[in-house]
Each structure stands twice: as structure tokens, then as C-alpha cells.
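Right, I'll just put the structure down here and ask away after.
All protein chains but one are shown in place.
Let's look at chain A:
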Amino acid sequence: MQPPRACEDYLSEFRHCKSFRNRFHHYYTYGTAPSCQQWKADYHNCSEWERHKLTEAKDALQKSERRRLEEQKNFTPVWKLRQAPPGDWHRPLDQETQQDS
């Protein structure tokens, strides 16, 4: 097992999160300041996991990522998801245009 992301990814996400541009856009979108500490903690845990194979670091990191995923699903979908793509997506166009399929 390895960390879900490369450790540099956590660091770059942290830095990006704290950047003026991101803080500005977060305020513009949500009216609040972003919270970036979790990325920093994740970076720390990722390094500990990779370098020292610490179980607590691994567990903390995985827990943090699972929470992030949960937050992504924080809504009730308006529509039903498909089990398969639409059957006519690749159907050739039946018009006399220059397009080919």
C-alpha cells in the first residue's frame, strides 16, 4: 500500500489553497475563507507514512481522504444515474453533411 496521492501533491494543494488567488475565489464563491490546514496535516502524514511506515499516519491520512470524498457527496441528486451510456451516442448522423462518424 502507498499513500492515495503523491506527497508532493498534498504540498502543492496546500500551497495553492493558501494562495491569494484561491482565497479570493473562495470568498467570491462562499463568502468565507478557505480552510487549508487539512492539506498540511495530510502532507505531514503522507511523509511520515512513506518515510517511517507509521500506522497512525496511514490511518489518519486515509480517514482524511475518506472524509473529503464524503463531503463531495453532500447532496441529493436530482436525476437517476445511468447504468450504461446512452445507446445513441455513437449512432451515425443521418444528415447529408460533411461530417463522418
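Please note the rule applied: contacts are C-beta pairs under 8 Å (C-beta built on N, C-alpha and C of every residue); 3 or more make two chains touch, one makes a residue touch a chain; residues count from 1.
Note that contacts and distances are computed from a predicted model.
*Asks:* Out of "Geranylgeranyl transferase type-2 subunit alpha", "Tax1-binding protein 3", "Mitochondrial inner membrane protease ATP23" or "Phospholipid-transporting ATPase", flag the one the UniProt entry gives for the chain missing from this complex.
*Replies:* For the chain missing from the view, the UniProt record says "Mitochondrial inner membrane protease ATP23".
*Asks:* Hey, which of A:Ser35, A:Thr55 or A:Thr76 is the one touching the hidden chain?
*Replies:* Considering the complete complex, A:Thr76 is the one touching the chain left out.
*Asks:* In the complete complex, which positions of chain A touch the hidden chain?
*Replies:* 1-6, 9, 12-13, 16, 21-22, 24-25, 27-31, 62, 65-66, 69, 72, 74-82, 84-86, 88-93, 95-101
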